[in-house]
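As you look at this complex, bear in mind that one protein chain is not there, while each of the others sits in place.
Chains here go by letter, A and B, matching the order in which they are written, and residues are numbered from 1 within each.
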Amino acid sequence: MTLGLVQQMSYGALYLYVGLFMLLVAGFVSAVLMLARMLSPSRRSASKSKVYETGESSVTDPWRPFPVRYYVFALLFLIFDVETAFLYPWAVIYRTLGVYGFVEMVVFVVILAAGLVYAWKKGALKWV
Amino acid sequence: MNTVSSQLIIAAIVGLPFMAFLICVLFGRRLKENAQYVGTFCVLISLVFSCFALAYVAGLLPGNVPGEGSSIQFSVHWIDLGPGGSFSMGVDIDHWAAVMLIIVCFVSLMVQIFSGGYMEGHPRFAWYYAVVSIFTGSMLGLVVSPNFIQAYFFWELVGGTSYLIHGFYFEKPAATYAAEKAFIVNRVADAALFIGIIIFWRETGTTSFSGIASAAHAGFIGSTTLTAASLFVFLGATGKSAQFPLHVWLSNAMQGPTPLSALIHAAAMIVSGVYLVSRTYNIFVQSPTAMEVVAIVGAFTAFMSATMAIAQKDIKQIIAYSTISQFGYVMLGLGEGAFTAGVFHIYNHALFKSLLFLLAASLGYAVGGSSDMGVMGGLKKRMPVTYWAFVIAGLSLAGIFPFSGFWSKDAIIAAAYDEGHYVLFALALFTVFLTALYIFRGIFICFWGEPRSEEARKAVEVPSIMTVPMIILAFLSIVSGWVGIPKGFGLPIKDVFGDFVQPSSFAQKTLHATPQNFSFVMAGISVLFGVIGIWLAYTVVVARPQWATAVGRTFPRVHAFLLNGWYFDLVYDRLFVRPAKALGGAVRDFDLRGFGGLVSGIGGAVSWSGERLRALQTGGVQNYAFAVLLGALIIAIIASAQYSFLVVALVVAFSVVAAAVGARL
Partner (left out) sequence: MPYSAETFVGLIPEIIAAIFLLLVLMVGVFAERAAGLVSGITALGTVLIFASSAWLLASGFHGSFFGGGYVVDGFALYFKLVVAGSAFFASLAATRWAQGTGDATEYLTLILSVVLGALLLVSMRDLFGVFLALELATIPSYAMVAFDRSRRESAEGGMKYIITGAVASSVLLYGIVLIYGASSSANLSGVAKAFSSGHASPVALLGLILLLSGFAFKVSAAPFHFWTPDAYQGAPTSAAAFLSVAPKAATFAILLRILVEGMPGEARVWTAIAAVLAIVTMFTGNLFALRQSNVRRMLAYSSVAHSGYVLTAFAALQGGAKAEAVQAVMIYSAAYAAMNLGAFLVIDLVGEDTKSFNGLIRTRPMVAASMFLFMAALVGIPPLSGFWGKLWIIIAGTGSGSILTYVTVGVLVVNTVLSVPYYFGIVRNMIFEEPVAGTGETKGEGPLKFSVYALAIITVLFFIIIIPLAAVAGSSGLL
């Protein structure tokens, strides 16, 4: 039914439709924010006015030591992530690709595996 | 000259000295003093082969008819340029080149024999012979080159190896400066020569001397282009031959071993410039303007450096300035169309100039290494061979009858008169007087009067390994000119040189040259000027020394002007060297400040915010990034004015983004 309605409307009127929604959304958001401001008590403090950075302070001395283990793991995760991203579409048309497709993916996996082996051997998987 | 064996013999003339170089470098430590036999032997063989070449082109050997087309020519294909053409490597020995080969080999041989005594005991003895050999080889290669590219090749080799010669005594700080200066001045000249070559190549599609000449004759080159290219080549020649305005390097470049100076001045590097002009004579004659410039520069240089030589205190400096002056004569002769007279002067000059330098070397050897005339004096009795040889060389240089210099110099001066260039003629004639004055001033100071130092008091004649080459060269300095006695002189001998070395018939036709007649009046005047010069030198040095001091005291500025070589160094220093250094220093400061200054003016806000958040101390990364975009802007402006608005707007937007990025950094 909606589709029929849309087809009847002229092209320009469609934008009107969108504009109406945007106005609605903006009105709703501003109304809610104003309501909250009016209802809530306001007691400002230094820690409250900070930028939200999941508990980290946003401005510090850049030379202080900080652990990099997390980043190493994040990078290693990337190996598998990329692998997955390629393996899924490959698996869908695996039959049509045949032996070439298989060899191709083996080569790809081997290259990624080499990266993993390197990281492993270098001790990147040890949480020290 | 078609058989492989004879071609090999010709190639060996050039190749042997290079072989000697390799042997001396590779086995120098083992050879030690034996290196001299390697070098001398190789150049001796080259000399013999050169004689063979001369005999061949003269038609004395079977299988060749004498005449203009009798030159030795062969070449091999070298580099293919695709559609652009190709370069070849080869040999072209005409009559003049054959004579030149002998001159180079002979002078080199004399120098090498002499050096056996002069350099004895030097720690770099083998290296010395290596340098002499490669220098000789390079010059020989230049002499036989049939085209510009090959000539340029050896030309640069001559220049490059001269760096080794000037810097041979690298312990001396003056040597450093001399070597560098010589090198840079020569680079300027070489760049000019290269431009000339490229113009010729572009216009005619060939680099061969004969090919360019005939293409120019056929009208492939416009007359303006031809003149421009010829003048570029000539500028290159002035650099090597130390002609005005590129003469400044030569007087400093006297720091090398003195016998090597003999080689440089008489037969190699400095000759290469005038030789190139004589070699490309068929091209030069087609541009009257270029010929005129050659003549004027030559006459002016001859005069200028002769005045400089008068005030010098060092015997080697006098001889060096005399070389510049004498090659000025050669240029004058070539420019006036007197080809034979010009190259005849190269030939005579080679003999008496190498002798002069060997004599200066033996003077230095006798008084303990110095060539300052202040430590000499009164050596006439103690070193009779040196003295008499010096007098002979001096007379020859001054152009006194019947010594060798007379015959060629007289012909050049007469040519200037015949061509109607009376100013040049007057300059040349006055230079004869100056020449006699400066060289005999040197002789009188060195050999007459009282010894001025302890070394001079104890000096003895040099060993015979050094006197023998001197005697040979002295003998030749007397008689060498006799092979070119002009027909008009009235003696029943043939003008062998004049008949053998002639400008090509093409050049003769282009110049409408009429054979010169020997004029006794002219010869008499020129000899008279020379004699006056000698007399004046005698007066101010020996008879009335107080006159010289009085003149020096009355005109101190003039004396300083001459002594300092007309202050050319000073002028060039102010004009080129200092601005270059200042510019270099300025950009270095600019560089050290990390390109901050300029860009911060434009992107002040970027720098300001970047300054505070900069992770690393120096440089300004955001400035660099900004510069990248700035460059894009510049490119955009160049690219199209029509779309400039769009482009500028986009690039400015980019810059703002970069500024924001920079601020975050």
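The rule we apply is simple: a contact is a pair of C-beta atoms (placed from the backbone, for glycine too) under 8 Å apart; a residue touches a chain by one contact, two chains touch by 3 or more.
Model, not experiment: these values are computed from the prediction.
Screening A:A74, A:A91 or A:I111 for touch with the missing chain picks out A:I111.
Considering the whole complex, the residue from B:L44, B:A191, B:I472 or B:L563 that touches the absent chain is B:A191.
Interface note: of B:P17, B:G117 or B:G167, the residue touching the hidden chain in the full complex is B:G167. Among A:R43, A:R64 or A:K121, only A:K121 touches the chain left out of the display. Here the missing chain is touched by one residue of B:W96, B:F114, B:F135 or B:Y152, and it is B:Y152. One chain of the complex is left out; on chain B, the residues touching it are 78-84, 152-153, 156-157, 160, 167, 170, 173, 175-176, 179-180, 183-184, 187-188, 191, 194-195, 198-199, 201-202, 580-581, 583-585, 587-588, 590-591, 595, 615-619, 621-625, 627-632, 634-636, 638-640, 643, 646-647, 650, 654, 658, 661, 665.
In the full complex, chain A touches the omitted chain through residues 100, 110-111, 114, 117-118, 121-122.
Everything below uses one rule, namely that only the chains that are shown with their structure count from here on.
Our note on geometry: chain A versus chain B, Cα centroid distance of 75 Å, whole angstroms.
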